[in-house]
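One protein chain is absent from this view; the other protein chains keep their places.
Here is chain A:
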Amino acid sequence: MQPANLFLLTLVLAVLAYGFGYARSRSLAMPLGGIRHLKSLPFYYGARAALWSGIPALLVLGLWAAFQGKVIQLIVVGGLPPELVPNTEGQASLLLSKISNVASGALPVGFVEAPIAEAAERLQALRAQSRMLMSVLVVAVAVLAGFLGWLRIRPRLNARSQVESILKWLFFACAALAILTTVGIIFSVAFETVRFFGKVPFTEFIFGSQWSPQTALRADQVAAEGAFGMIPLFTGTLLISAIAMIVAVPVGLLSAIYLSEYANRKVRGVVKPLLEMLAGIPTVVYGFFAALTVAPFISDVADSLGINASSQSALAAGGVMGIMIIPFVSSLSDDVINAVPQSLRDGSLALGATQSETMKKVIFPAALPGIMGGVLLAVSRAIGETMIVVMAAGLAANLTANPLETVTTVTVQIVTLLTGDQEFDSAKTLAAFALGAMLFLSTLLLNVIALKIVRKYREQYD
């Protein structure tokens, strides 16, 4: 049975358990003189039986579905004749995809060696077996545990408090998922990063000024060794983020000031949602706009001025990214400006300062730390932005500060290295994880600092 169907079946079984539990508690209460002689309402007896039946079964289902693929792979590879057993991970993944292609019928059996065809057959048999076993096990667990839960219903059992404490633990597990996600992120990038630094020295990665990750596929190939210096990526990312900030910060800040200090309610009610609409547009749409409208426009304008501009200039990607970040900057600065106490504003106005003088000399300095925090958050968002740069910035890792040239960014390289055919274990693939680790660390650092500044600033006026 498919895991999705099995999941539904388990839910049905849990509902059945609820029904039986409910009925049993009522029938047990009958000779005693009604349900008021039960410790809890019948609902809780039913719910308890349902939880008993559902939770262990779903746990088994989840674990089995998560690990069956890997275990089957290991068994299949283990069953291969010794001369076929792959000795590197790259070969292993190649072999596995071959076997699964044969098993799924995409690759005719006649095209491959006999042991591989056998392995494919074994793979299919194992998959069927595993599915079968999983179905039997999950149903058995659901029925057995549900039956036990049902059997142990007594009038004096405090089902309510049991159900409540189980629920509380479930809620806790859901909240703790956030920690698990962070741990997952750290482990998934850390392992590969460490392996990457086994192949490419750390100093070369950090200080190298050459980035060309094309490694030779075969040992006898004349292709370049592959250079993994992240400085050009780093400067490219910074260049594009800086352009984005040059667009987003003044526009976002000034529009926030205008909306919070000058605009009447009507204007605010119209303009604010429109600005927020900019934030709701998917990044792939901005990428489309940058690559197909803004970039050709910029290169046409530059041509007519007699300047040479690349068709994938940093300016196009950065400018459009800036537009995307405007609402982010403006809503954060709006919060911060509104948090400045009215008394400061009133004091300044009472001394005869104009509104703009109050803004520039009193409110802005008071709000500055908060605004800085907001800008840092915006920078971290610009660094991590992917689709706009994938579509509008190029792949060439140029070390330049000229916004009309092509640069590439960390996120572009991650996407390029990891889409399409990939071979695990090659320095190329691992490099993507190392870049991911750098990206994660730098955005994390920026966020932590920014949140700290914002929080500290808030406390100042609370």
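The rule is simple: a residue touches a chain if its C-beta (ideal position, glycine included) is under 8 Å from a C-beta of that chain, and two chains touch if they have at least 3 such contacts; residues count from 1.
As a working rule, contacts and distances are computed from a predicted model.
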| item | value |
| --- | --- |
| Chain not displayed: protein name in its UniProt record ("Phosphate transport system permease protein PstA", "Sugar ABC transporter substrate-binding protein", "Pyruvate dehydrogenase E1 component subunit alpha" or "3-oxoacyl-[acyl-carrier-protein] synthase 2") | "Phosphate transport system permease protein PstA" |
| Touch with the omitted chain, as defined above, among A:Ile414, A:Ala427 or A:Ile453 | A:Ile414 |
| Residue, one of A:Val340, A:Met387 or A:Val407, that touches the chain absent here | A:Met387 |
| Sole contact to the chain not displayed, among A:Gly69, A:Gly105 or A:Pro341 | A:Gly69 |
| Chain A, residues in touch with the chain not shown (by the definition above) | 2, 4, 66-70, 72-73, 160-161, 164, 167-168, 170-172, 174-179, 181-182, 184-185, 187-189, 191-192, 250-255, 257-259, 262, 271, 274-275, 277-278, 280-289, 291-293, 323, 326-327, 330, 354-357, 359-360, 377, 380-381, 383-387, 390-391, 411, 414-415, 418-419, 424, 432-433, 436, 439-440, 443-444, 447-448, 451 |
